[in-house]
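Got a structure for you, written out below as structure tokens; questions coming shortly.
Yeah, one chain of the complex is gone here, protein chain that is, but the others are all in their spots.
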Amino acid sequence: MIYASQSLGDLWAWALNQFAVFCGWLGIPEVIRYTVEKGAYAVGLLVFISLTALVLIYMERKVSAHMQLRYGPMWTGGWHGWSQTIADMIKLLLKEDVIPDKADRWVHRIAPIVIFVPSLVGFLVIPFDKYLIGADLNVGILIIFGFSSIAVLSIFMGGWASNNKYTLLGGLRSAAQMISYELPLVLSVLGVVMTVGSLKMSDIVMAQKDVWFLFTPNFLGFIIYIIAGTAEVNRTPFDIPEAESELVSGYNTEYSGLKYGFFMLSEFTNTFIISAIAATFFMGGWNGPSWLPGIVSFLAKTYLIVFLLMWFRWTFPRFRVDRLMDFGWKFLLPLSFFNILMIAVWILVTK
Amino acid sequence: MNEKELLAKITEKFPAVIESKPAAGALPAFNLTLDVPAASIADVCAWLKTGGLKFDYLAALSGVDLKDKLQVVYHLYSLEMKHKLILKADLDRLAPELPSVNSVWQAANWHERETYDMFGIKFNGHPYLERILTAEGFEGYPLLKDFIAKPDQYD
Amino acid sequence: MTEQIKNTGFEEMTLNMGPQHPSTHGVLHLLLKMDGEVITEARPDIGYLHRGMEKLAEKRTWGANIALSDRWDYIASMSNNFAAVLGPEKLMNITVPKRAEYIRVIMAELNRIASHLIFFGTYGIDIGAFTPFFYAFREREMILDLYESVCGARLTYNYFRIGGVSADLPADFVPGVKSFIDYFRPKLKEYDTLLSTNPIFMDRTVGVGNISKEEAIDWALSGPNIRASGVNFDIRKDDAYSVYNEFDFNIPTGKNGDCFDRYMVRMNEMKESARIIEQAIEKLEPGDIIAKVAKVVRPPAGEIYTHVEAPKGELGVYCISDGSTLPYRYKVRGPSFVNLAILQKMLKGLKIADVVAVLGSIDIVLGEVDR
Partner (left out) sequence: MIKIFKYTWAILKGMGITFKYFFIRPVTVQYPKEKVKISSRWRGTLKQLRNEKGEEACDGCRICEKICPVNCISMEVYKDEKKNRRFTSSYVVNFGRCMFCGLCVEACPKKCLVHTPDFEFCAYDRESLILAKDKILR
């Protein structure tokens, strides 16, 4: 039976179960059953991603506006301009797709796809709820980091192919930045992995049933993760690849229309992924009060981190590119090594 | 140091420099104003800066079209000794040129370019004497009194 | 493959920054030669906003030139008005009524605050912090409201007249200014928390774009730029015009002449301006606001160079009168024009991210650079 208080994960598991029984009754082969199951999940995920991107863009506008004593969009769609993002998307769809005359056309075209696909893949292993995970892989977290490091390739492709000095500088900067911040990012998560002893997302969530890792010595890891994660998604204070006041718009200066939309969309989906991992690894994922459906508590935590990132963005100035590297290599990386050491000692002491 | 002493000191060193007389019917000058021969302006300025009077600040350098001649006016301060001085160099209207004071005060760099742009006065020894304000390919020198402004598409 | 690559293996990149660029503060074109992100040569290219103000001035009456002066440094029009009226007043030997003098000082100092607020906001944007911009504009808006209640315009005030000011203060102006000052002082502390003490901001500005004392004098910088280098040069004190000698105020100076010092000098100047305004309000007494001057003035033949301490620096006007209603020559010494010239020297060896930090800290207005 289904109750309202039951979470979406239970619902999904129940539906899968019913479907399996149904398939077994009809004698449908396992392969087809599996494909339909995963296909349904993928479709649901796509809908969720596009909705999330819309919500995040709207949220960014409103958060920035209210921090800056403004209202933000107020007209489109009626109540507080709720449909502004949708209107913007329609605008981006209808806009002319400009390719610079001397651009490397093929690379220029493919760059937005290269950045968007990895950010979709990342969603597969995010545990939204109990049972509600696309693929509960043994190497869950590695998949995300592996794919998200492809994003740098795309940014570099976009910057190079546009044949514009500003985009080139933006691309080069982002290559340097994202590669150097990947290390602390992964190392900061390593503390949690050591504590749990597994890379599997569901294991990590289950390990936090009683106490979130945020309130253990992994706290330091959380801070490093947030800083490095901000750098990874190119948001202020680490937005030097875009660096509006220096490089006009950085790597996506020459993009327009839907391609630019893809860059923008992937920026926000990446933000969501980074926040979702933070929620999973440090804030207990879908663990929460028993009366709250798991997905709600997961999304609440994720959006809290998203808000934090936005809060950073609208408060801080931007680093300079060389100081950014200094900060990454000379401060954040040693700190994350220290973090690992500390966690190791903690594990030894407590176990 | 009052103006008389200042004048005495400068004329002692450079006899060719004389106190400037206002035109007939005009108000007397508000600050000490000197007429300097155009050819020796750079030497005078270099001495003014280094030779004890410490005129280290070039406030403004302006060109003036006096119809029969062109004039370059230098407004100088001394930040340390707090005195002011105005130098005037008269130039031939047809072939206006004089030595640049860019080596004395770096500030003269753009001032001289602007004066060149507006009056066509050539500053010999300027490192990069190009038009600065008007557009590329602009003809004529707009602040000359005989410059005729051609109406553009908006007039 | 160019010769350069053949010889050295590297190519110098030429980057055109501007005239349409988010942080060139208008239509400034910087021609940068770069080795990677490091600048090897910089050349500012100006004149995109050249409107021929000096030529126009020769065709306008002395009074109409005040309206024109609004357009030099269009975010600090009151100071421009001040510079524009001082010359003819001195030539005609007009004594401005006391009340008008104090009103002028209040206006000029309010304008200094307004101009520095714009600096604060745009500098934040240059460095990458967007939010301070809006806070700065909230305060500036209040000053503009005060201006609007006095002269009826929010940007091009055209308020000063030869011999005084155009209109008396409305009844609610003085309380308005007082409450603004009371409101403004705590906000300055907030700004300090947001930017001045922010480690990232300090990282970007401290030690960047140093100008030594000698350099600053040699390039004839003025205003906050020269004071940040440690030169105590302020026309309000050194060559006190109007009634500035009656007020008690300090001149903030810096030590190193880097971007942070230039920023801090401006922040401290706002405090001093607030002090001057308070004192001026105390001294404000009823009386005439304009001396008896003909509608169309004819200053006697003669010449004069007058200067005021505008928010950007020394704003000088060199006017020559031939006794007619029109000026014979009207040279404007824009502080931004002179301050900008040093940029070509400062930028060498800096990174491209520093370009905006340095350019922002010089605080130029292209309307005044090109005139």
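Here are some notes:
Order of writing sets the labels: A, B and C. Residues in every chain begin at 1.
The rule is short, and it goes like this: a residue touches a chain if its C-beta (ideal position, glycine included) is under 8 Å from a C-beta of that chain, and two chains touch if they have at least 3 such contacts.
Note that this is a predicted model, so its numbers are computed, not measured.
Among the chains on display, the ones the left-out chain touches in the entire complex are A, C. Within the complete assembly, A:V63 is the residue of A:L8, A:I49 or A:V63 that touches the hidden chain.
Considering the whole complex, the residue from C:K33, C:K98 or C:R138 that touches the absent chain is C:R138. Interface note for the absent chain: among C:T40, C:S149 or C:Q344, the touching residue is C:S149.
Between the chain not shown and the residues C:N93, C:T193 or C:N245, the one that touches is C:T193. Summarising the interface, chain A meets the missing chain with residues 63, 65-71, 74, 311-312, 314-316. Interface residues of chain C with the unshown chain, by the touch rule above, are 60-61, 63-65, 67-68, 70, 131, 135, 138, 141, 145, 148-153, 156, 158, 166-167, 170, 190, 193-194, 197-200, 295-296.
The definition used in the following text is that only the chains that are shown with their structure count from here on.
The geometric centre of chain A is 64 Å away from that of chain B, both derived from CA atoms.
Between chain B and chain C the centroid-to-centroid distance comes to 25 Å (mean Cα coordinates, whole Å).
Within the complex formed with chain A, the chain C residues making contact are 13, 15, 21-23, 37, 124-131, 133-135, 138, 194-195, 198, 200-201, 203-204, 351-356. Chain A contributes residues 64, 67-70, 165-166, 169, 173, 236-237, 239-240, 243-248, 314-323 to its touches with chain C in the complex. Every residue of chain B that touches chain C in the complex is listed here, in rising order: 22-23, 25-31, 56-60, 62, 64-65, 73, 75, 79, 82, 86, 105-107, 109-111, 114, 118, 131-135, 142-143, 147, 149.
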